[in-house]
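What you see is the complex with one protein chain gone and the rest in place.
Right, chain A next:
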Amino acid sequence: MSTTESPASGIGPVEGASLYTPDNPAPLIEPPRARTKKTPKSTRGNFEMVAWLFMRLSGVVLVVLVLGHLLIQLVLDGGVSKIGFAFVAGRWASPFWQVWDLAMLWLAMLHGANGLRTVINDYAERTNTRLWLKGLLYTATVFTILLGTLVIFTFDPNIR
């Protein structure tokens, strides 16, 4: 193997003058993603498995709930134009629709929040970004779920 010819690469000489000497060594390349004894942290619990299972099961239930919801609200009985205060009040007079909407609210919010949690885990690279995004996500989720639940249970058809 001949290395006497100087490479026509512009990358630099293989042998000969180097930019660095033993006293002035090349900068050390820090591995940006080393696994150490401390990372990844062992979580010792089934949370990830339960979350994974929840996504599958709630997905199946949501297909029925959401498609049924859309069908009733937008297609049957004159379509979207029928929706008004009276229509909602009439539906929520029945415990069946209360339970339906409550289940849909909780499942959809938790399903969506868990999905976004995995997206943040996969895409946010810095710990701080991750922390803030997840904080925002959990706040929004809890707020929406609580507000929705409150409205379903305390809905007053005789308001005003």
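The rule is short, and it goes like this: contacts are C-beta pairs under 8 Å (C-beta built on N, C-alpha and C of every residue); 3 or more make two chains touch, one makes a residue touch a chain; residues count from 1.
Following the convention adopted for this analysis, contacts and distances are computed from a predicted model.
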item: Protein name (UniProt record) of the chain left out of view, among "V-type ATP synthase subunit A", "ABC transporter substrate-binding protein", "Na+/H+ antiporter subunit C" or "Succinate dehydrogenase iron-sulfur subunit"; value: "Succinate dehydrogenase iron-sulfur subunit"
item: Selected residue (touches chain absent from view) among A:53, A:131 or A:150; value: A:53
item: Chain not shown: contacting residue from A:87, A:123 or A:153; value: A:123
item: Where the missing chain touches chain A, by residue; value: 1-3, 5, 7-14, 18-20, 26-27, 29-35, 39-43, 46-49, 51-53, 118, 121-123, 125
